[in-house]
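In this view, the complex is presented without one of its protein chains, the others remaining in place.
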Amino acid sequence: MDWGKVRFFLGEVFANFARNKGMQLTAIATVAVTIVMLGSFLYARETLGKLSAGLLSRIEISVFLSDRLGDREARALVQKIAADPRVAGLTYVPKSEGLRALRERLKGQIDTSLLTTNPLPNAVHVRVKNPDEVHAVARTIEKISGVATVEYAQDAVTKVLRLTDTVAKIGLAMILVLVLATAVIISNTIRLTVFARRREIAIMQLVGATNGYIRGPFLAEGLVAGAAGAILALAILAIARAELLPKMIATLSFIPFEIARVDESHLILELLAAGAAVGFVGAWFSVSRHLRT
Amino acid sequence: MDWGKVRFFLGEVFANFARNKGMQLTAIATVAVTIVMLGSFLYARETLGKLSAGLLSRIEISVFLSDRLGDREARALVQKIAADPRVAGLTYVPKSEGLRALRERLKGQIDTSLLTTNPLPNAVHVRVKNPDEVHAVARTIEKISGVATVEYAQDAVTKVLRLTDTVAKIGLAMILVLVLATAVIISNTIRLTVFARRREIAIMQLVGATNGYIRGPFLAEGLVAGAAGAILALAILAIARAELLPKMIATLSFIPFEIARVDESHLILELLAAGAAVGFVGAWFSVSRHLRT
Amino acid sequence: MSLVYPNGVRALDGVTLEIEKGSFVFLIGSSGMGKSSLLRLLYREKVPTQGEVYVDGTRVDAMRRSKVPYLRRNVGVVFQDYKLLANKTVWENVAFALQVTGARTHDVMRQVPRCLDLVGLAHKSRMFPSELSGGEQQRCAIARALVNNPKILLCDEPTGNLDPSTTSEIMELLLRINLKGTTIVVATHNQAVVDRMRRRVVRLENGRIVSDEERGYYFLGLGQSSVLSG
Partner (left out) sequence: MSLVYPNGVRALDGVTLEIEKGSFVFLIGSSGMGKSSLLRLLYREKVPTQGEVYVDGTRVDAMRRSKVPYLRRNVGVVFQDYKLLANKTVWENVAFALQVTGARTHDVMRQVPRCLDLVGLAHKSRMFPSELSGGEQQRCAIARALVNNPKILLCDEPTGNLDPSTTSEIMELLLRINLKGTTIVVATHNQAVVDRMRRRVVRLENGRIVSDEERGYYFLGLGQSSVLSG
């Protein structure tokens, strides 16, 4: 291994960079801006996803127990429901408490003193882990003996699920558009920087450099420009997040904000890898185009 | 006026374009992609805005009338509420009908045959035009004599309003980021195309061309590249909309989709103007930088 | 005046030179001695680090930037490396120098073919510089320098890529232009040309003028060179 050559190669990359500073910085800025855009969108999407999941997780299934069940049997039934792995949590509301709640709810609307006997059954309010499973859980519970009726906002759940689904699809589509756009923009930028140096490439060929030899420094530069842009972008995103997030959480304090738990490490790695890869591939194709002639 | 000069100028712009085809097409593609991104985001945002407005417009204020009011008086009061310009519409629900609805609602939960007397008052369900005004309208109605109680999902309205507000703010911030990014990307792209031709600029100066004279064709090219990119982008957006929108409406049919009414003409003009302007300004600055040396 | 390039090279060192209106001057000196640098001062590509440059009565080094283009329109330059616009055809390259002066299209249509004819390039007017041979590019550069009838013509090695007979033609052309009153300065290494024309010869060495003869030869005091008959 001739270390001189390695040094030469790195020196080459570095010198090219220094001698085309204006152009390279322009390219890096473009990459950075593109990735900031992509990153903030990915972040927003993930946050919204968590948000809607949080809202959906509040949907309850109301299970009304048969009046024939004794207190002990009722509690056994509750245990049984709680054992279902899809169930996130539940509250048991005995009929006496239910009546109190109903009275509260209807106060002002009807003369509650007219409710002299307790018309309510014992009830269990069940929350599921995954909103998608509301229907299934409800149907399972329905079949347990001792359960009189199962009620939940069936219509609402369907609607909300369909809405979330659509929004998620739109989000995914937008992300695809963005990822594609990022790739196009970065590789176009690299292409323009290569284009500005097409004469150099032609000369190198005439002096006897193989295509691989010419490509090397350009690929390294594309890689570096892409990665540098991505790092810059990630720094900007991190600062923005540190500045804006607390404010947002304060405003939306009533929402079960799981925002803090968006896992960023993989996002960071992805964006970095994407920047570097697109820079590399963009450089590859642009240089190849000039090498062919 | 020497028409030859005009022809020459246009010929110049056209020839430059044709002779730098690869570079110019790259620039146009970048502009187009950027504007597609911006455009689809603007569109999504506007649609979501309409959507949430549509959902909010369903919020109702339930007005319960005093039992002392006769049928005639009740109808007069309804007229009065309907006269409020902020009210979008209302439904009068006499106590008999209310009972039927309540029975329906409580069926299965309580033994409805126990409700022998009608505990309900006459009610009016009011929808307001602007969700922001729910609070104000409710307070106005409360003060009308003959109104017993006014009820509405006060808490929910506040929450939803705050959420919508935050989402709108985030949307605005994202759009600012995007607009800025678009400007940076387009002008960087133009800058790179100018950079690739810096030698030409230097020669033109040496041959006695004034800065204004050199700038002319570059500005025109920047303008054309920006505008062409924008037009391309708008075409893509129009196609996407024609393809995707019907599907989306079909999926989300239960939502009061006012999507069709998003006013696009101004959006189109704005995007076009933005593309052209950024191309022009980008060219201006890039050329100026090379003119100074 | 002196010229020190940013990298510290002292290209011109205390040069004082006066060139009369309408004269024909050769600038000679071996490679890297400052000929091109001296010319660069005259059309203000460079500003002397010290000293003053007057062209046609105007002080060029202190000129406002916005005035420079107007100076350059009066000074035709044949650059040593041609400096043709790669994106323009021969015709457009020559026409460009005229168009920048705001010439009427009518004049452009008449002058450009005339100049191309003078240098023998009329048949290649639709080609791009990259499609020309070295000598053809050089002649295109000459045509461009001539096209707007400048008062002063600076030629930096205008015949380096031309064969002897084309060189003679070009030199005759320059002579004719000179007779019409144009001041001409030619930086050259072509001994034959200098020796044959017998004009004023200014010799530069390491950025200084070492001799200045009214009717000089390429080699000091020699009629025919010693190198030739080596």
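Things worth noting here:
Letters are used for the chains, namely A, B and C, taken in the order the chains are written, and counting of residues starts over at 1 for each.
To be clear about the criterion, contacts are C-beta pairs under 8 Å (C-beta built on N, C-alpha and C of every residue); 3 or more make two chains touch, one makes a residue touch a chain.
Just so it is clear, the structure is predicted and the values come from calculations on it, not from any experiment.
Across the entire complex, contacts from the unshown chain go to A, C.
Across the entire complex, the residue among C:Arg10, C:Lys151 or C:His189 in touch with the chain not shown is C:His189. From the options A:Ala88, A:Ile203 or A:Ala235, the residue with contact to the unseen chain in the full assembly is A:Ile203. One chain of the complex is left out; on subunit A, the residues touching it are 2-5, 7-8, 15-16, 19-20, 197, 199-200, 203-211, 213. Although one chain is hidden here, its contacts on subunit C can still be listed: residues 5, 7, 9, 28-33, 35-37, 80-81, 127, 131-136, 138-139, 156-157, 160-168, 189, 191-192, 195-196, 218-219, 224-225, 227-230.
Following the convention adopted for this analysis, only the chains that are shown with their structure count from here on.
Using the contact threshold fixed earlier, the set of chains in contact with both subunit B and subunit C is empty. By number of C-beta pairs in contact, the leading pair of chains is A-B. Work out the mean CA point of subunit A and of subunit B, and you get 23 Å between them.
The mean-CA centres of subunit A and subunit C are about 67 angstrom from one another, to the nearest whole unit.
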